[in-house]
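One structure is given below, encoded as structure tokens.
All protein chains of the complex are present and in place, except for one that has been dropped.
Letters A and B name the chains as they come in the text, with residue numbers starting at 1 for each one.
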Amino acid sequence: MKTVIQKPPFACRKSHSEPGPGDGGRTGSWRVKRPVIDLEKCIPAKRNKPACFTCWLFCPDAVISRTIPPTINYEYCKGCEICAEECPAGAITMVDETLFIIEETQEEK
Amino acid sequence: MHIIESGNVAAASGVKLAKVQVVAAYPITPQTPLTEKLSEFVDGGEMDAQYIPVESEHSAMAVCIAASSTGSRTFTATSANGLLYMNEQLHWAAGARLPIVMCVVNRGIGAPWTVWNDHQDAISQRDTGWIQIYCCDHQQIIDTVLHAFYLAETVNVPVMVCYDGYILSHTYMPFDIPEQKDVDRFLPPFTPAYALCPEKPANLNTVTLPDIRPDIRGDMAPGYMEIRHNLHMDMRAAIDVVADIDQKFKDIFGRGGHPFIEPYRCEDADFVAICLGSLSYHLRDVVDILREEGIPVGVMGLRLYRPFPNQAVRDALSGRKGVVVFEKALSYGNQGALYADIKSALYTADNRPTIHNYILGLGGREIKTHHLEKALRASCTKPDTIGDTPEWIGLKM
Partner (left out) sequence: MTTQSTAQTTILNLPEDELVHPGNRACSGCGLSIIYRIGLKALGRDTILVVPPSCLTVLQGLYPIAATQLPCLNVTFASTAAAATGVLGALRAQKNETTTVAAWAGDGGTSDIGLQALSGACERGENFIFICYDNEAYMNTGVQRSGTTPQGVITTTTPFSGKAQKKKDVPSIIAAHGIPYVATASASYPLDLFDKIVKAKTIQGPKYLHAHTPCPAGWGFDPRYSVKLGKLAVETGLFDLYEIENQTFRLTGASKKLIGKKRKPVREYFKTQSRFKALNDEQIESVQKEIDAKWEEYARMEQC
């Protein structure tokens, strides 16, 4: 006689997470000030070749691209200002987020 | 192959036959000869496993949790305070649904220190989400270790194989060591549903929120409560699997047939003594004595303690005149844990027997046959004189 072991549908549920962006939501909404890059001052933009990228190196949230010129993902940028503080060319300024909200509202109108 | 060896060697032989890949252990009496034997198997090349001599029981279970999460068959063993030191890890292993097998060589817990046998260690861990199976002799130890891997890996719940310190762990008895080829027929290799690997990255045991939440595809994933509910449901479903595995084992090895309760002279018994572990074999002698006196009594050894086989217990006990629960552990300030479980199982029975609770053998206090005899005789002949409070056997002061 051969016994077949029943395998009921054991769901075996457990906390199994898969990688994806935005676990914390659109963290850009945390921002009070927005970093804006002045391309006249930004070293790789000015030289038009790979250089500096200090903002990319220190960004805690990987929201600055290592491109010419570097771009900032405002959907997720938390506005910590480290990039503005560390930019050796002083090319990044922090602009009050309310100004953009006013601008966006006017555009919508 | 029949040999005469200790219970600890029986356990180690089962672990070797199960082709365990990672063993982690920390020495504690009376578990030590088991882990010594395993290190001997590994160091001597008889067993192809990683033997990790950790610095604590907490770490022993950490190694098992991590190795099992990485897809290897794992084993550890402990006793008493070692088991208690693992406590948070036991909950973790069950919640993470890891099929770890652990031998618990039952010993009383401090303070005050005792190295001798009782069941307070394993009983105190009954709500960790582990399956608990108790063994009555050496053959059951080696066989149950093999069952345990099959069971754990089928239902994804860790399993404790419990056996009495010294009484089984250090005594020598004859038992059969199955052939490897037969074990291989019985126990398939471990194939986890998911193992940590760089090719398929996942983050395991991450923080959950009180509510459910969509995953990266937008599908709702079960939350903490669903995960815990599922552990409970899978453990309840495991009861049927225990019976199936017992049958499959019997088909190959010819042993088994009593996956939940092992009865002795119970067919016509009006009264039934019930307990966990080797004590049930001791009680067989007592039953024989009382039968000589014409008392219709039998004894049952409960094998599966968690998940609790309510139906099997009800079927076995309802309609009897009396049930007598002998326990080497208790829930302080209340009663024996097994007593409470059996009463609870019998609540919905049509014919509820009287039920008594005896606490005995704590910290290795010698269990005298005449003490058992006296208690069981009283429960069978003057059941109304004994109340719902546990009676202590063997107290000397």
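Basically, a residue touches a chain if its C-beta (ideal position, glycine included) is under 8 Å from a C-beta of that chain, and two chains touch if they have at least 3 such contacts.
Owing to the predicted nature of the structure, the values given are computational and were not obtained by experimental measurement.
Participant: Touching the absent chain in the whole complex: find that residue among B:72, B:331 or B:354.
Facilitator: Touching the chain that is not displayed is residue B:72.
Participant: Which listed residue, B:111, B:209 or B:397, touches the chain dropped from view?
Facilitator: Candidates B:111, B:209 or B:397; residue touching the omitted chain: B:209.
Participant: By the contact definition given up top, give the residues of subunit B that touch the hidden chain.
Facilitator: 21-22, 24, 49-50, 52-56, 58-72, 74, 88-89, 92, 195-198, 200-209, 213-216, 221, 223
Participant: In the complete complex, the non-displayed chain touches which residues of subunit A?
Facilitator: That gives, for subunit A, the contact residues 15-27, 30, 50-54, 56-63, 66, 73, 75-76, 78-82, 84-86.
Just so it is clear, only the chains that are shown with their structure count from here on.
Participant: Using the touch definition from the top, list the residues of subunit B that touch subunit A in their complex.
Facilitator: Per the touch definition, subunit B meets subunit A at residues 95-97, 150, 154-156, 193-194, 201-208, 215-216, 222, 224, 226-227, 230-231, 233-234, 237, 240-241, 244-245, 247-248, 251.
Participant: For subunit A, which residues count as touching subunit B in their complex?
Facilitator: So the residues of subunit A in touch with subunit B come to 1-8, 10-20.
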